[in-house]
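Here the complex is missing a single protein chain, while all its other protein chains stay put.
By letter and in written order, the chains are A and B; residue numbering begins at 1 in each of them.
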Amino acid sequence: MIELNTDMVSQQALNQPLVEHLKVNKSFQPKELQALPQSDTNESFGSLIGDLVKKVDEKGKVAAEETNRLLLGETDNIHQSMIAMQESGLAFTMLVEVRNKLVQSYQELMKMPV
Amino acid sequence: MNIMPGLESTASALAAEKVRLDVIGQNIANAHTTRGPDGQPYARKMVSFEAKLLEVGTNSDGGKNFTTGVGIKGIKSDPKAGPLVYNPGHPDADEKGMVRLPNVNLTHEMVDLIAASRSYEANLQVVRTAKQMAQNALRMGR
Partner (left out) sequence: MIDQIYDRENYVLAKKLLDVSHARHEAISGNLANVETPGYKRVDIKTDFAEELKKLAKSNDIESISALRATLETDLNSPSVRPDGNNVQLDSELMKMNKNAMQYEFLTQYTANSLKRIKTAITGRVM
């Protein structure tokens, strides 16, 4: 799934409005890239990352709420609290890994001689 | 913070069974008491249980969770008269030489004792299992 992200990075980088003023149309893209399924909604990469952060935050909130209810004695479902904590921790780890890979691929892109 | 499931009902059961064991012990100890503080032979005591609703907290819908525990309804004396025994030399013998013994039947009391201690053991096992379950849940985080 991480590899798919970097493909999307390069694809979105090519489709970005910043490059559009160079009038890069579809025929200049390599054939492999044209063969990839294009997203119809044309969401920018920023919204994808924003979505991810929002989901991770939601998971964190669910975990915090479960633990709060356990601490206040409203429930004795300790396993739900443990599972929620683990899930939110994993989601956060995934966010951190995605960020690391993005930074890494950005640095690789920057190293490319233009 | 309720970590172990089902502890309230078990705690109430352990307390109730302990009261029952105490009463049985008292009955057995007084099995031959022919004159009590009121002048009468000892009357056997009986414990009666009743189911009691205990609140264990709210579930995620906001409704309250209940579990059924045990409560002591009361400790009553058994009004049945005990056996009359012919023993004219006894200090408590009446004019005919008969002594009224308490209505404690040792066999019945022993059977009750075994039942009460079995129930007590079972509830201890419940507590052990609940602790094990909670430890399993906590190990999930490691």
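We adopt the following convention: contacts are C-beta pairs under 8 Å (C-beta built on N, C-alpha and C of every residue); 3 or more make two chains touch, one makes a residue touch a chain.
Worth saying up front: this structure is predicted, and the values here are computed from it rather than measured.
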Visible chains that the absent chain touches, using the contact criterion stated earlier: A, B
Contact with the hidden chain (one of B:51, B:84 or B:110): B:51
Contact partner of the left-out chain, one of A:64, A:83 or A:102: A:83
Absent-chain interface as seen on chain A, which is shown: 48, 51-52, 55-56, 59, 76-77, 79-80, 83, 86-87, 90-91, 93-94, 97
Touching residues on chain B - with respect to the absent chain: 5-7, 9-10, 12-13, 16-17, 20, 48-51, 56, 65, 67-70, 115-116, 118-119, 122-123, 125-126, 129-130, 132-133, 136-137, 139-140, 142
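The working rule: only the chains that are shown with their structure count from here on.
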Euclidean distance of C-alpha centroids - chain A vs chain B, Å: 63
Of all residues in chain A, those that touch chain B in their complex: 69-76, 78-79, 82-83, 85-86
Of all residues in chain B, those that touch chain A in their complex: 1-5, 56-60, 134, 137-138, 140-141
